[in-house]
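Note that this complex is displayed minus one protein chain, with the remaining chains in position.
Chain lettering (A and B) follows the sequence in which the chains are written, and residue indices restart at 1 in each chain.
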Amino acid sequence: MEERTYRRSRIAVFIAGAALVAAACSSGTASPSPAASTGGAASAAPTTAGSGGASVAPSSGGGDLTGQSVTVIGTWGGDEEKAFKSMVAPWEASTGAKVNYTGTRDLNTVLTTGVASGVLPDLAGLPGPGQMTQWADSLVDLSGVLDVPTYTSETAPALVELGKVSGKQVGVFIKTAVKGLIWFDPKTLADAATAAPTTWDALKTYITANKAKAQAGWCLGVESGAASGWPGTDWIEDIVLRQAGPDVYQQWYQGKVKWTDPAIKTAWSTFGDVVANSFGGSATVNATNFANAGDPLFKTPPGCLFLHQASFITGLGAFKTAKAGTDYNFFQMPDINAQYTGAVEGAGDLFGMFHDTPAAKSLMAYLVTAPAQDIWVKIGGALSANKNATDYPDDISKRSAAILTNAKIFAFDASDLMPTAMNDAFWKGIVAYIKDPSQLDSILANLDTVQTSAYATP
Amino acid sequence: MTAPIGVVAPTAQVVARREGRSRFGHWPTHLAIIVLMVIWLIPTIGLLINSLRPPSEVNDSGWWTAIFEPSQLSLDNYAHVLAESSIGPAFINSLFITIPATIIPVLVAAFAAYAFAWMTFPGRNILFVVVVGLLVVPLQTTLIPILQLYGPKGLNIAGSFLTVWLAHTAYGLPFAIFLLRNFMGGLPREVFESAAIDGASPVTSFLRLALPMSVPAIAALVIFQFLFVWNDLLVALVYLGSSPQNLPLTVTISNLVTSLGGGWEFLGAAAFISMALPLAVFFGLQRYFVRGITGGSVKG
Partner (left out) sequence: MDPRLTTAIAVVVGVPAVLFGYIILTEQVLRPIPDRRRGTLRPWLWLLPALLFLTVFLVYPTIGTVVHSFQNTAGTKFVGLDNYVYFFTSPTTLGALKNNLLWVILLTLLTVGFGMLIAVLVDRVRYESVAKAVIFLPLAISMVAASVIWRFMFLYSAPGQPQVGTLNAFVGIFGLGPYPWLQLQDFSFNTILLIIVMTWMWTGFCMVIISAALKGISVELLEAARVDGANEWQVFRGIIFPLLLPTLAVVATTVVITALKAFDIVYVMTGGNFDTQVMAQSMIQEMFTNGNFGRASAVAVVLLVTIVPVMALNIRRFQAQEAIR
């Protein structure tokens, strides 16, 4: 009985095994999606054309790349992802190649493991200039891909510099944002649009004068999951830039100025005044998500007079359904110290290339052009890095873009330029400070400790 | 299917008494259960109702207010999620990833659990404890070494489904072996002894006795492994990231939200859509959680 069972089982196993192998062999080649079977045979080759021949002269999307594809990874999802897909659609149409985009919030994890193991996308959104430096060895030098003189002339010099590591251009900005805009509701403050305060003291006077119109002077919300605290860092950076000047600002994010330095400490105290005059008090500030922080602007009675936030707030919270110009408007953050007038803080989305396949090179060259960036810009919620992309949908975004292009002193977001350990401590420091401002000295001392180890070369 | 050796079906008397007891219905039992069910459901119901409301309403008022204003309820969020072009393929990908990643560990663990439970060999307990101890290895510490193994410097299979099948199997094995060994170890010894006397090989004992009698534990294991793999995001992202067309539903859902958090109103709807299949698996396997399969008392 046992013998027969064994024989039957053996036959069954052979048949099953044969079916498995047959399926593996047949499905392996047909479709571009490598669906491997457990038969053991490695799946069909990955779709990206990895056979890197000699690097070709940069083409801007006119060549024929039918059947090829480019893998792109970035943090964009939802509407952003749709905007990016619209941006690359013309390129896909003209070259016949395809863009495979994956969005993820875990960009750091994916790229860190990727760099360590060699499994990388062709193009990737980079989390920031700091990480870009860490991965510089794996990134492709873009001077063989872009027309460098054109790129340099079309982009703000600061942004071009930030994309370089040891002189090598490895990162380019596709999209930018300007920070430190003071948003208000024109229905509450009719004269703010025309008679915007130009100094910090004038702003404070203005707030006191209009106290009765809202419950508090400022709206503020710093909650943001693991990154809670970053709107506060934007505040401190704007203050340092205007109060202590661009030189101190630069040395500060380079780790050469201590956090306990009087200049930095004063900036925090100034921020503390803002928190004290914020809608709902410190508990609300720490508990409110940054996207909804500005909602009280539009309530009746208004919860606050002003919100300090970047240009991308127009796509979030109550701003999304409100009408630009009539429901909300902005003016630039005023100067604090007359010496440092005209300083602007901005940020942007950095892109890099890991594999220099022909299709990837073509796509990268396309992404930095004005027509490409115009597509996203027209959809709204983004500012272009290319000076010639000016197809803005409304007056608000036009003015935001103008601020960036005409900036006398352009400073990139300081926390994005700090080592990530420092950046993270900065965020947490803000949250702790808002909760208990009396702890300022110990918070700053702790930041100094982190600074010593974060900036040390490994 | 012939009944496994040694199973004693509950007698008619016992069955009748059991029925009678539940119809008798201890009201404290019912009350306790209902209270617990309500407490457990409230958070989920909150999300369900909020997923039927437009985002501006969700921010302004609590979900319970919608009960008094049913006019604001709509399926818009669900429609938006389902209209997402990659949802269909992503769903299929999820199935592709989850089903083999459930079958393989359950079987491999069953073999190992049987060996640990009913075969004697030196070092058995220590080896078992080490295997279970591997439960604590954080998944994130394995990502880089494994990806190096899968990548161009290794086997070069990154981006294919084989990567996640093998990885999920390995990640699920410690718990699976732990659970099955415990269950199999509690099966009555006499059953296996009499089978051995009758001349059955260990394979036959395993296939004809141990496996059928372990069905409740296997059902529980299938439910959990299916669930964990279905809801997994990170493993799929890291190992399949280079082939975006193979990414599962979890990635599509997380991409409904912009990098700044806009679009969060779709997450609730997406969660309920994604939850449907694991729940169906749960209900489908409920019939294996019945008495009488192991027959004799489960010994400690």
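Annotations for the structure displayed:
As a working rule, a residue touches a chain if its C-beta (ideal position, glycine included) is under 8 Å from a C-beta of that chain, and two chains touch if they have at least 3 such contacts.
This is a predicted model, so every value here is computed, not measured.
Partner chains of the missing chain, restricted to those shown and counted over the full complex, are A, B.
Residue-level contact of subunit B with the missing chain is found at 10, 14, 17-18, 21-22, 25-26, 29-30, 32-33, 36-37, 40-44, 46-47, 50, 58-64, 92, 95-96, 99-100, 103-104, 107-109, 111-112, 114-116, 119-121, 124-129, 131-138, 140-142, 144-146, 149, 166-167, 169-171, 173-175, 177-179, 182-183, 185-186, 189, 201-203, 206-207, 216-217, 219-220, 223-224, 227, 231, 233, 250, 253-254, 264, 267-268, 270-271, 274-275, 278-279, 282-283, 286, 289-300. Touch with the hidden chain on the side of subunit A covers residues 6, 9-10, 12-13, 16-17, 19-20, 22-24, 26-27, 30-31, 33, 35, 37-39, 106, 108-109, 112, 131, 134, 224-229, 279-281, 283-284, 286-288, 303, 419-421, 424, 427-428, 431-432, 435, 454, 458.
Methods note: only the chains that are shown with their structure count from here on.
Subunit A and subunit B have centres, each the mean of its CA atoms, that are 36 Å apart. Those residues of subunit A lying in contact with subunit B across their complex are 2, 5, 32-38, 42-43, 46-48, 71, 73, 75-81, 100-106, 109-110, 112-114, 116-121, 224, 289, 291-292, 295, 312, 315-318, 320-321. Subunit B makes touch with subunit A in their complex at residues 56, 59, 96, 100, 104, 140, 143-144, 147-148, 150-153, 155-162, 165, 199, 201, 204, 233-234, 237-238, 241-247, 251, 254-263, 266.
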